[in-house]
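The structure follows.
A single protein chain has been omitted from the complex, and every remaining protein chain is retained in its original position.
Up next, subunit A:
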Amino acid sequence: MHANVHVISDATGQAHFKALHDPFWVRWSLVGVAVGFIVLFLCVPLGLVLYQAFSKGWQAYWTALAQPDAIAAMQLTLVVALITVPLNTVFGIAAAWAITRFEFWGKSLLTTLIDLPFSVSPVISGLIFVLMFGAQGWFGHWFSAHDLKIIFAVPGIVLATLFITFPFVARELIPLMQEMGSEEEEAALSLGASGWQTFFKVTLPNIKWALLYGVLLCNARAMGEFGAVSVVSGHIRGVTNTLPLHVEVSYNDYDVIGAFSSASILASLAIVTLVLKSFLEWKQART
């Protein structure tokens, strides 16, 4: 009887070991599939940008980037990001403060509405501003009577980008501040700190990594947005072309070096974003 039990436990011990681990061949063929897919779909494209950009040498690369249209596109992209990212950051902080520190009616509806731009196609995000401010739009007459251009001009690009990047900061902050709770802030307040002191000395240090994370993603999207901006920009070279639009225009003109030199700048931006993102995730995991 005793021996019998022993045998059974031994047998199950064996099965236990086998059924918990994938066979060697399964393990390595799955790793092979995954790595192969990532290399083919993600590494090769990145390498190709550089290969194409430098296919005629350094000189051609720098000449393409120094073109007035390319420089204007870079400047416009920077200006758009410099306007939209701070605005959406301030909004994200205000929204997270209101939603996570107070109870009020309609709160979950508000949270859903903040995420709304994520589920709208980029092209539709551009279209709505054309419907509003275009020649036939709601405010079109008023603006054209006052000689203000919104559509096919920089303000339209800024508005469309604001819409597209609207949720990024808020959606990083809301879950974090919800989880943190407000005990530390309440302690500061009850010790006599003012509202702003509490925010800058207690809240901000606690949320800084998540805040930077949101700002990083917001900025990457603001600089890289294509569909929405394409609808409202009008593609006027040197005036309303952002860097992604410059890539498109150059590519359609068979200007390979022009397209891929600008694309290489945007790809570097993406890589810097990914590196910083990993760093911020590591930082946040430690706090």
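Quick note on the criterion: a residue touches a chain if its C-beta (ideal position, glycine included) is under 8 Å from a C-beta of that chain, and two chains touch if they have at least 3 such contacts; residues count from 1.
Quick note on the criterion: contacts and distances are computed from a predicted model.
This complex has a chain not shown, and the name its UniProt record holds, of "tRNA 2-thiouridine synthesizing protein B", "Xanthine dehydrogenase YagS FAD-binding subunit", "Cation/acetate symporter ActP" or "Sulfate transport system permease protein CysT", is "Sulfate transport system permease protein CysT". Interface note: of A:I83, A:A153, A:L189 or A:V239, the residue touching the hidden chain in the full complex is A:L189. Seen from subunit A, the chain kept out of the figure touches residues 12, 15-16, 18-23, 27, 30-31, 33-35, 37-38, 41-46, 48-49, 52, 91, 94-95, 97-99, 101-104, 110, 113-114, 116-117, 119-124, 127-132, 134, 136-138, 159, 162-163, 166, 182, 185-186, 189-190, 194-195, 198-199, 217, 220, 223-227, 230-231, 243-245, 247-248, 251, 259-260, 263, 266-267, 269-271, 273-275, 277-278.
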